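Okay, structure first, notes after.
With one protein chain removed, the remaining protein chains of the complex are shown where they sit.
Going by the order they are written in, the chains are A and B; count residues from 1 in each one.
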Amino acid sequence: MNRYWVQRIGFALLGLVALIVVLPILLVVGTIVVRGVGAIDWEFLTGMPRDGMKAGGIFPAIVGTLVLTLGTALAAIPVGVGGAIYLSEYARDTWLTRAIRLAIINLAGIPSVVYGLFGLGLFVLFLQLGTSILAGSLTLAIMTLPIIISAAEEALRAVPTEFRTVSASLGGTRWQGIRHIVLPQALPGIITGVILGLLRAAGETAPILFTVAAFFLPRLPRSPLDQTMALPYHLYVISTQVPHMPVGIQYGTALVLLMLVLSMNVVATVIRGYYRRRREW
Amino acid sequence: MTAKISIQSVSYAYDGKPALRDVTLDVPPNAVTVLFGPAGGGKTTLLRLINRLNDLVEGTQMSGRILLDGQDIYAPGIDVTSLRRQVGMVFALPLPLPGTVRENVLYGPKLADVRDRVRQDEILLRSLTRAALWDEVKDRLDEPASELSGGQQQRLCIARSLALEPEVLLLDEPTSGLDPISTGKVEESLFGLKQDCTIVIVPHSVQQAARVSDYAAFFLMGELVEHQPGDEIFTTPRDQRTDDYVTGRFG
Partner (left out) sequence: MASMLTEMETLTESRPRWTEFIIETLIRVVGFSSVGFLVLVFLFLMREGVPIFFEVQPGNLFGTRWYPTFDLFGTLPLLLGSILVTVLAMVIALPLGVSTAVFVREVAPGWAREILKPMVEVLAGIPSVVLGFFGMTLVAPVVRETLGAPTGLTAFTGALILAYMALPTIISVAEDALDAVPKSYRDAGLAMGATQWQTIWLVVVPAARSGIVTAMMLGMGRAIGETMAVMMVTGNAARLPFSLDSIFRPVRTMTATVAAEMGEVAQGGVHYHALFGIGIMLFLLTFVINLAAASTIFRKRRRGGLR
């Protein structure tokens, strides 16, 4: 039958397309692992860079990325979760609410380099924070905000309305219902969303280019107003700006960054899967 | 005998569509008053007006007054959460909150700042006993409420409302999802409850209405048709429509 042969070929083609999509992903991860793992040793991970970055470790960059991620979390989580609670529990369907949602969608689509410019203009210059961890974290935080708000709102909306009704019928105020029932139930989803947002912040280069990143800074940051190295920026520089950079170190750095981000991804997925099974509704 | 709840000329509409038309009804204290009638009659709506749960719904219009112990519950300055502690509600489906049996029952009291452990245990025992559930769960207080059977969960919800020692208990088709044995247990508990409590219940069948009512009110399409003592309305209704419904000519 002609039609069924068309279907079989068609399905096979689709499978081929899926393969074309998947194989390069494996290729990227695989190549970086294979070529980078050789450079990973204790000194690489915990030591300071030497010889103009061509030898030694990348410890300051790792610490810098972790510190920036922490700063982003501190700034973005309260505002993000708060915003999500507002949208899910308090907002009515008015033009203002629609404007807010539109703003969030647009914030999510702004190019990362534009965030870098914004961070430069507002935090580094106008507020005179200088290129600092503070400026960088705040910039990354605003970039991460829409991701957290969207994920948190979805998690809150997934909690059945009945719980809120029951809480009200037992003399609970809206906030008491949120605090004691809705929020705890939505927490796994919120945490997953937060982790996914933070892993994006950890991997971004452009927002930190002008706001915090330093290249050769072989010491740990001393204060929030200090500059710092960071893994994404480090990888960029050593692969494009430094002549005679050993390839092993380049792949090693890429591997460390990749592993950091992928492990956060795995954690988020595991949390999501575990709590989805244990749900009480 | 003064009414516990006095509903005076209440009309209510959702987005212009009327749900209640000029309802006037006095609910006597310490008795079971049944609101019955075909679906869409406004019974659940009226129930939700008494504990102001319909405040959470937008786009509604209301006129008339509802008095609790002589006080207008819609007057400005009334604290809605206090009202809801005085007027408890049980819903048609068992809706246990996430958590253990203990956490479910004590949810309301904890929100009302009852922190003393001894007092909490007293409340636990008393509410679960009044709901005819104590014997079945006394060894399972710290297990998840979701592991109880449907009938047990519904009685848990009753206990949960009772924990606040309300003066009025509103029940909206509380046995509609339950098996006959559980239904019987719930109905039986009502007899004990009404000594301390005024009960307003929407039954899920006319037979249940006849079984439990001290007073009964028949609702048809938002209108209160008649309101009589229980033993009269089902045997000698004064309105033809009531008679038709009770004898099953429509439903």
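The rule is short, and it goes like this: contacts are C-beta pairs under 8 Å (C-beta built on N, C-alpha and C of every residue); 3 or more make two chains touch, one makes a residue touch a chain.
These numbers were taken from a predicted model, which means no experiment stands behind them.
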| item | value |
| --- | --- |
| Omitted-chain contact residue, chosen from A:120, A:191, A:212 or A:229 | A:120 |
| Residue in contact with the excluded chain [from A:70, A:158, A:225 or A:262] | A:262 |
| Hidden-chain contact residue, picked from the options A:39, A:145 or A:249 | A:145 |
| Residue of B:8, B:60 or B:86 in touch with the missing chain, whole complex considered | B:86 |
| Absent chain, residues of chain A that touch it | 3-4, 6-7, 10-11, 13-15, 17-18, 20-22, 24-26, 28-29, 31-32, 78-79, 82-83, 85-87, 90-91, 96, 98-100, 102-118, 120-122, 125-126, 142, 145-146, 149, 173-175, 196, 199-200, 202-206, 209-210, 232-233, 235-236, 239-240, 247, 250, 254, 257-258, 261-262, 264-265, 269 |
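Definition applied: only the chains that are shown with their structure count from here on.
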| item | value |
| --- | --- |
| Distance from the mean Cα position of chain B to that of chain A, given in whole angstrom | 49 |
| Touching residues (chain side chain A, partner chain B) in the complex | 92, 162-163, 165-173, 176, 180-181, 184-185, 280-281 |
| Chain A contact footprint on chain B (complex, rising order) | 51, 53, 56, 58, 81-82, 84-85, 88-89, 91, 93, 95, 97-98, 107-108, 111-112, 144, 146, 157, 160-161, 164 |
